[in-house]
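Note that this complex is displayed minus one protein chain, with the remaining chains in position.
In this document, chain identifiers A, B and C correspond to the written order of the chains, with residue numbering beginning at 1 in each.
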Amino acid sequence: MREITYAQAGLEAIQEEMRRDPKVFYMCTDAIPPLAKEFGTERMRATPIAESTMTGMAIGAAGSGYRPICDWRQVTFCFVAMDQIVNQAAKITYMFGGQQKFPILYRAGVGGGGRLAAQHSQSPYSMFMNMSGLKIILPSTPRDLKGLLKSAIRDNNPVISFEGNRLLQTKGAVPDAEADELIPLGKAEVKREGNDITVVALAWAVHEALAAAEMLAKEGISVEVIDPRTIAPLDAETIKASVMKTGRLLVADEAGPVCGASAEIATLVSEDPATFRKLKAPVKRVCALFVPIPYSPGLEDHVFPNRTKIADGIRAVMAA
Amino acid sequence: MREITYAQAGLEAIQEEMRRDPKVFYMCTDAIPPLAKEFGTERMRATPIAESTMTGMAIGAAGSGYRPICDWRQVTFCFVAMDQIVNQAAKITYMFGGQQKFPILYRAGVGGGGRLAAQHSQSPYSMFMNMSGLKIILPSTPRDLKGLLKSAIRDNNPVISFEGNRLLQTKGAVPDAEADELIPLGKAEVKREGNDITVVALAWAVHEALAAAEMLAKEGISVEVIDPRTIAPLDAETIKASVMKTGRLLVADEAGPVCGASAEIATLVSEDPATFRKLKAPVKRVCALFVPIPYSPGLEDHVFPNRTKIADGIRAVMAA
Amino acid sequence: MPLGPNTLREMLHTMQTIRRFEERASADYHAGKIYGVVHCYIGEEAIAVGVCGALRDGDQIISTHRGHGHCIAKGADLDRMMAELYGRRDGYCKGKGGSMHIADFEKGMLGANGIVAGGISIVTGAALAAKLDGKGGVAVSFFGDGASAAGPIHECMNIAAAWKLPIIYVCENNQYAAQTPASTTIARQGEIVHRAAGYGIPGVAIDGNDIFAVHAAAEEAVARARAGEGPTLIEARTYRWRAHTERAGQPDYRPKDEIEGWKSPDRDPIARLVAHLKRDGHLTDAEFEAMDRQVLDAIERSCAFAEKSPFPAPDDALDDVFAA
Partner (left out) sequence: MPLGPNTLREMLHTMQTIRRFEERASADYHAGKIYGVVHCYIGEEAIAVGVCGALRDGDQIISTHRGHGHCIAKGADLDRMMAELYGRRDGYCKGKGGSMHIADFEKGMLGANGIVAGGISIVTGAALAAKLDGKGGVAVSFFGDGASAAGPIHECMNIAAAWKLPIIYVCENNQYAAQTPASTTIARQGEIVHRAAGYGIPGVAIDGNDIFAVHAAAEEAVARARAGEGPTLIEARTYRWRAHTERAGQPDYRPKDEIEGWKSPDRDPIARLVAHLKRDGHLTDAEFEAMDRQVLDAIERSCAFAEKSPFPAPDDALDDVFAA
């Protein structure tokens, strides 16, 4: 298989789906050059800086038979559109009794590491998980991104794709266009098998967790790394099955801990009598410190988790 | 002590603080008649329907020496202001290195039960807990509301007061103006002592949990009911101390479970080695079903938790 | 195109249907058969009917929290509307939406909306779809004077003007947002039409209680939109007869004589149309009474339909979160 970047994989997914289905079109505050070139300005629409309106227009276009893609660029910018997300997109299918379908893909970059300070380094996915009515993907590899985006575009509901800013230039094997690989929404992947502890990791943290697992293998600790890939709905079964085997859970996430995806995953395991009874140690979250993200490199690095902190966390759980 | 309603207690807090401090003023899309009467239209400002602007203006006025109160009315309406909340109010103190204080009180109604359907029946407090930089109160009684609002107005940071729609007409004892009672932010209250199980309940659910506790007392189950009152920062100590005693935890909340305050509270207990070791049973959330809130009474009632469901949940934990 | 007597009688019928429907909805609300909140459109009927009268099938509209009038004017079914208000299974939203969320996508009615200004961008997206379809479809966004203070109408007028979208923005200026007079919160003493200039689109202020004025302005705007010339802003001046919502004990701070003045026959949009038709010999008192009886019968039938429809089963609450 070819190796391509995460950014390229995302672009290919869009291109293939736009070729396949003329109802798919794309909105973003700047045109994406290869899309503008191939599909013209009618289907690659550069919009004014009005994310609220883009987000709402996507709903109206979807309700009128189109399959719009609305690219917020950074999750930060979608907060001006939050009414359209929370009060409209997430609820419209339900409020109207299912009389219409709203196939929409929203895309947004998440995560820090770019020395961009508090506003531009956010990972607030759990705010979106908190409400029902949205499907949410959070892919960690080029292959997952491409396959999940393709599924998301074909889904008949609003789907948000949160894409890790730190991952854009990472490379990985991706099947080519002929394969038309769809990765189903709602299916986690065991990214590494192990027996001593389950690490559920999200997006960029998947790679850090895998690195930590590698380090710990040398210490004789066998780490299972699970990547939910879709965070709404969460694949609780795969996570729980792993914990039934390992009896230990750590969640690694670049987002802050409070009411995070990490809290949800931890609770899934501690509220299920079966997994609870298997727990040999307290659950643990290795997340960002609970502060806005600071600019200066030393500060920013201090705030975010990384492979070392994940490894320390794993050791702590093993020792508890 | 006098008995007054929750709504009246809220009003008194505002009136007393506006009398005390001329820098306090109030913005809302409709004037609140007693405030308009007493303080005039300069300090009780009826605004256009532009919650985003109200929210931002509060930040600017606070940074210029005022102590604005910005009443969103229903939490639903503040989603149009989410950029100002997430990207500005919550981060401004930090981003600017603490060079200025931003004393702001935001108020919003939360909760369902009014047959108002999905948009007007929301309890999304955990979305706000997810980010650092905000203090958040969620009072369940008239006394707590009044005392916490007064503290919030005197705090030098953005504070959100989420006020239960179902509680507005409930009555309770409240000290009068001379007492000038301040209830400190960040302190939970044990609303009922018990030994067998800790129920952490939020807002309206506090009353339902107390009713459930009463029922279960007759079955010989001794329930401790804790009301965090402030949900950011959460008083983890009081909750954990209770679980150290009871060894069981149930969280009752009108909000949905996913990435909720309930998940956070459950995780606090299952990730702390001390409380984890004391747990005799899995933690449990009794929350709204994970759907948008429907209109028709039978549907709405089915979706929300209540004393019966809480009591059932407690029995299940006791039996686990 | 001047309106012929048949068309005018149909319009009158629709206006009267809106009024009677809401009189009943409000009575049934206070009787406890309808829940939550009901916002009545009574007094403003000429706007919905005049504008929708300029549309054809396949055109799309979006409404506000005050949505019954727009639904009825766009041809929604009274039975399913009333069943929704009653919270029943056969309602437009299977009892999930209630008054603030009635929609009929088949009729091109994209929904009432509980959020002030919340629908404007959605219907602007429908206008984009119409443009992409290239079949001459047109969209209409109804919104209030209160909504004119919020960002969406401006974002949308800008994008619709820049992209020449086939859409008409119809501001129903009833001079109040809940209790707050537009004159205190909206620049230019509450006049909204001037906003059009900022986007280089036509802006028309009309008497919203004059069905002829409304219809003429709408026809012109629709023709423009169909011709690919872009959006128009129409400000229709009007007044709501009833309190902001039907909630019991809800005060109404508007001056009593102001309210009464707007109810007078020379300002009531229905009385004005009746008088016009009578003056021209196209309607008699008896005919109007018969029409009203017809209307009342239809509404009575819708209530019977609603009563007969079962409440949804509790577990139905779990359906429709996602489409298949």
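What to note about this one:
Convention: contacts are C-beta pairs under 8 Å (C-beta built on N, C-alpha and C of every residue); 3 or more make two chains touch, one makes a residue touch a chain.
Computed from a predicted structure; not experimentally measured.
Considering the whole complex, the residue from C:Leu132, C:Ile159, C:Ala178 or C:Val321 that touches the absent chain is C:Ile159.
The residue from C:Arg56, C:Arg188 or C:Lys263 that touches the chain not shown here is C:Arg188.
For the options B:Gln8, B:Asn87 or B:Thr267, the residue in contact with the chain missing from this view is B:Asn87.
On the side of chain C, touch with the chain left out of the figure occurs at residues 148-152, 154-155, 157-159, 161-162, 184-188, 194-201. Panel shows chain A; residues 29-31, 46-50, 52, 76-77, 80, 114-120, 289, 291-292, 294-303 of it touch the chain omitted from the view. Chain B residues in contact with the hidden partner, per the touch definition given at the top, are 25, 42, 47-48, 50, 52-66, 68, 83-84, 87-88, 92-102, 132-133, 135, 156-157.
The rule we apply is simple: only the chains that are shown with their structure count from here on.
Contacts between chains leave no pair untouched here, as each chain touches all the others. A straight line joining the Cα centres of chain A and chain B is 29 Å long.
Centroids built from CA atoms put chain C at 40 Å from chain A. Averaging C-alpha coordinates per chain places the centre of chain B 37 Å away from that of chain C.
Multi-chain contact residues of chain A (touching two or more other chains) are listed as 52, 83, 87, 94-95, 132-133.
Each of residues 93, 95-97, 101, 113-115, 151, 321 in chain C touches at least two other chains.
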